[in-house]
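Heads up, one of the protein chains got dropped from this complex, but the rest are sitting where they should.
Which chain is which? They are A, B and C, in the order written, and residues in each are numbered from 1.
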């Protein structure tokens, strides 16, 4: 398993900020702590982080296009995407295929894609992209292939920590 | 109290994967952290884990029949069972009797049943089954009789940890 | 501040089980973690614990009358009281006066009352009763006068720990 070092943007930089053409976020376990509040009336809720809201704002001002890519069908993903003003692809069983198409259409090279994922269903797509980032509490299966393991657990300010990294804070 | 070792599936294996004919989950304290969000409008919600959703998927692909067995009358149990596509027996004051009947009808030997429970009201039924598993934060009364104490607390990915065990991860 | 010892029911017992004529619970910070989920539609929710549900059941079977006494006006207190089948006095600015009246009417001596409270607004009433119990995260002002400091924080199974104490678990 890679050490928890910021080799991507630090001294061991292998990618330049300019190389990142797209930042893709998995939703559950990245923007949330992977938990879901389930009401007896059937409605689901998730816990998100205002710090990530600021993080998205910073990343946008730095000029990065962003995308949320989720297997989940729940409306809560699109509701969050709308508030953050990030496009959302959800109800996506095969993330690898979906992201490949998405990037081809926009002439984005997969090597310029940074993907932040946390679990098995992110494994295939993460193998295709150039930069793999995981929260501190990601499943071992994806931690193994990560370039960067963040200090924040899912929902604990993952996006904000990323923004701070780009800002050099 | 048994040590926190995976003697069931590890080197000290006493049961073979093939011997497990049915996996039975208590709900509160196993698929949740035993807490309940109570709204002033009377509705109850519980916190479940997306990792457990993946865990159920893995266990199903491995071929295990599953069941949720709960004392609780609240609808939230059946709502969750439906999403996970696991049959639910709820509002069951006497779990031992209910499970005995359930298994008899399906010609499942109780020695082939794995039960994951966390509290006093699981004690009697757990004494009847072959394999007893508890979350890390189970009540001492059921920890005492457990074959396996998981690393995950209730709601912290209990089902997923179990799936990883079966997968040998 | 008193040590975290169970002097009430342990070897240093000063009260006999038979002396406890009434157990009175503050609600917020005792049966909850003192937090409130506030929805933009104005509805409040609190997090309670299924373990406390079992705890109340055990205490009832042991024969203890119980009461919830809360300053809060929110309906969520009475909703919880109803589920637990415990009478509720809420919207009580002066708990000392309310409990004194409640006990006088029922010929209960205040020295036989056990009160579980967590904050300043429990201070006066706790000075009047015979047995003072606080969760581990109670405010220093009430911890100072406590006979017993539980291991559980508010909402973390306070009632259940109390039931286990009475049961000698």
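In this section, a residue touches a chain if its C-beta (ideal position, glycine included) is under 8 Å from a C-beta of that chain, and two chains touch if they have at least 3 such contacts.
Owing to the predicted nature of the structure, the values given are computational and were not obtained by experimental measurement.
Undergrad: Omitted chain: which shown chains does it touch?
TA: Visible chains that the missing one touches: A, C.
Undergrad: Taking the entire complex into account, which one of C:62, C:120 or C:151 touches the absent chain?
TA: Hidden-chain contact among the options goes to C:120.
Undergrad: Please output the residues of subunit C touching the missing chain, sorted low to high.
TA: Residue positions of subunit C that touch the missing chain: 28-29, 34-42, 45, 72, 119-121, 139-141.
Undergrad: Name, in rising order, the residues on subunit A that touch the hidden chain in the full complex.
TA: 37, 43-51, 54, 74-76, 79-80, 155, 169
Criterion: only the chains that are shown with their structure count from here on.
Undergrad: Would you identify the shape of the chain contact graph, picking one of line, ring, star, complete or other?
TA: Topology of the interface graph: linear, an open chain of contacts.
Undergrad: Roughly how far is subunit A from subunit C, centre to centre by C-alpha average, rounded to an integer in Å?
TA: Spacing between the chain centres: roughly 44 Å.
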